[in-house]
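The structure follows.
The complex is shown incomplete by one protein chain, all other protein chains being positioned as in the whole.
Coming up: chain A.
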Amino acid sequence: MIRQLLLTLLLTLSTTAMAAETLTVYSGRNEKLVGPLLKKFTAKTGIEVKVRYGETPQLAATLLEEGDKTPADVFFAQDAGALGALSNAGRLQALPKETLDKVDARFRSPTGLWVGTSGRARVVAYNTKKVKAADLPKSILEFTDAKWKGRLGWAPTNASFQAFVTALRLLKGEEAASNWLKGIQANGVRVYKNNAAIIEALGRGEIDAGFVNHYYLYAAKKSNAALPVDNYFVAAGDPGALVNVAGVAILQGAKKAEAARKFAAFLLEPQAQEYFSQETYEYPLVAGVKTSASLPALSKVGSPDMDLSKLDDLRGTVKLLQDTGVL
């Protein structure tokens, strides 16, 4: 028994030693989504990649606990908030200017500590059997109307939802945000664990409309093409049309900083950007790469004009969510 344990330990230690020439990535993005892309990176550059997959917030918490002793070189996160939390804690190092410049300024850190790699739009997903797109309001704020009573679903613990609430606070003010949260609750909104659960519930007809990210629909339709659910984009400039990003950052004290910079650059190359557009149904962020045919153009989505790095004020958002009794 003990011998077996020691043997396993030795094996594990020796693989760690052998892997000295590899890049270590913490990925809050799902293996099914980005695994094939990481393989392409290895094929292209010859740099091996070791990946710890997990939930973005949990990996961010882990990186905060590990501090400067982290084995990770790169953090590939699912939302700007987590990247903001790490940059606030001084855990990130600056990316090269030529990498940053490939992406529009609103989709990257103003201090150059992280860069967006793909766009994720907030949408209202709805059950097509129960609601017509024409009956859906232009602004997310109008869902507080009593006619939506008992018909809505949200996932308030979800990072993307919280990013949206942060945007709402910044764009419309604390009071408006607070009123919206109270109004939606007054409509008896159902609480789901995450976006995927909302889409499932919409498919079952449990609710009529839910606040989600745009690409969950396409993942769900892959396993069930007949799902009676569609995405609705609210009017341009509305907080409900916020485009958040998945992004990449290099950790302070990364042992493979050079390889890490190559990795960040790779994610912004046309090959990778097309991958996001075609395989994960996200918005490419580098000019000249085509958006998936199933999606409206990013320019038409009309994300409200705001600095995404301000989405790191999660404390204020969580406090508001707690004060209004949402959390």
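By our rule, a contact is a pair of C-beta atoms (placed from the backbone, for glycine too) under 8 Å apart; a residue touches a chain by one contact, two chains touch by 3 or more; residues count from 1.
Here, contacts and distances are computed from a predicted model.
The chain that is not shown carries the UniProt protein name "Iron ABC transporter permease", picked from "Threonine synthase", "Thiosulfate reductase", "Carbon-nitrogen hydrolase" or "Iron ABC transporter permease".
Only one of A:K39, A:K147, A:K193 or A:K300 touches the absent chain when the whole complex is considered: A:K193.
Of A:L37, A:V301 or A:L314, it is A:L314 that touches the chain left out of the display. Shown as candidates are A:I47, A:A61 or A:A176; the residue that touches the absent chain is A:A61.
Across the interface with the omitted chain, chain A contributes residues 1, 5, 8-9, 12-13, 15-16, 24, 30-33, 50-55, 57-62, 64-67, 69-71, 81-82, 85, 157-159, 162, 190-197, 199-201, 203-206, 216, 219-220, 222-224, 314-315, 317-318, 321-322, 325, 327.
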